[in-house]
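Every protein chain but one is kept in place in this view of the complex.
And now, chain A:
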Amino acid sequence: MKLLTHNMLTSHVKGVTKGYPLLIKATEVKVNEVEFNPQFVSRMIPKLEWSALVQAADELGHRQDLPVELVPEYEKNEEFLKKVHRVLLEVEVIEGCLRCPESGREFPISRGIPNMLLNDDEV
């Protein structure tokens, strides 16, 4: 699971209103090399919940010097875009779980795949 994906995921347990962002507990993290496309990253940024990204990167110990707030005019700031690229697309959770911040319910991640299936009593 990449952090770009994580940024879209939310807890959908019945009754939960504040299920985002999911807290990450990772037992296995990989960092891959992914082709850098600055335009792609630049266009992704407005679609992100920025603080959720920073928090997630932090939880994985991969935040490095990603700023708490978006820098202005990031579109042209290649250095910044590279940092974002790394965190969004290169860091990957292979094993662990995603925890609903409200209910505490844990969704396992195994072999890179989060299992977001709910039980009958959670729907």
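Please note the rule applied: contacts are C-beta pairs under 8 Å (C-beta built on N, C-alpha and C of every residue); 3 or more make two chains touch, one makes a residue touch a chain; residues count from 1.
The rule we apply is simple: contacts and distances are computed from a predicted model.
K.L.:
Unshown chain, UniProt name, "Aspartate aminotransferase", "Methyltransferase type 11 domain-containing protein", "Large ribosomal subunit protein mL53" or "Phosphatidylinositol 4-kinase beta"?
P.N.:
"Methyltransferase type 11 domain-containing protein"
K.L.:
Which candidate, A:His12, A:Lys25, A:His62 or A:Arg99, sits in contact with the chain we can't see?
P.N.:
Within the whole complex, the residue contacting the unshown chain is A:His12.
K.L.:
Contacts of chain A with the missing chain: which residues?
P.N.:
1-2, 4-5, 8-12, 20, 30, 32-35, 37, 39-40, 42-44, 47, 49, 92, 107, 111-118, 120, 123
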